[in-house]
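Apart from one protein chain that is not included, each protein chain of the complex appears where it belongs.
Coming up: chain A.
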Amino acid sequence: MKRAFLGEFEEVVLLTVAVLDESAYGVTVTQEIEQKTGRAVGFSTVHTTLQRLEEKGYLSSKMSGATAERGGRRKRFFTVTAAGRKALMEVKSIREQLWDALPPQTLQLMGG
């Protein structure tokens, strides 16, 4: 199988799911991203990304937790799978490698 490829937004969504731990579903993920990144994200974008990540095997889901304010409908809770964790780690390590390889003076110029 090809090397895992995560788009930037996919990575954000996947990380958010991991952050939210047990309580990650469409609404919380959308709100969390909005609050953490400060950018307005469409629910539809988040929803399709969650679907896609599940298709790729990085997320698994189960239905539960119907509440009245949802009109009695259940939520789809997402959790990160082993493959998802691995993919996140990989992305992280690639980033770190790149950061490590960055010459110190460049880092200074960037104001770091």
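Note that in this section a contact is a pair of C-beta atoms (placed from the backbone, for glycine too) under 8 Å apart; a residue touches a chain by one contact, two chains touch by 3 or more; residues count from 1.
Following the convention adopted for this analysis, contacts and distances are computed from a predicted model.
Here one chain is missing from view; checked against "Cytochrome c oxidase subunit 2", "FtsX-like permease family protein", "NADH-quinone oxidoreductase subunit D" or "Tripartite tricarboxylate transporter TctB family protein", UniProt names that protein "FtsX-like permease family protein". The chain omitted from view is touched by exactly one of A:8, A:21, A:69 or A:100, namely A:69. In the full complex, the hidden chain is touched by chain A at residues 25-27, 30-31, 42-45, 47-48, 51-52, 55-56, 63, 66, 68-76.
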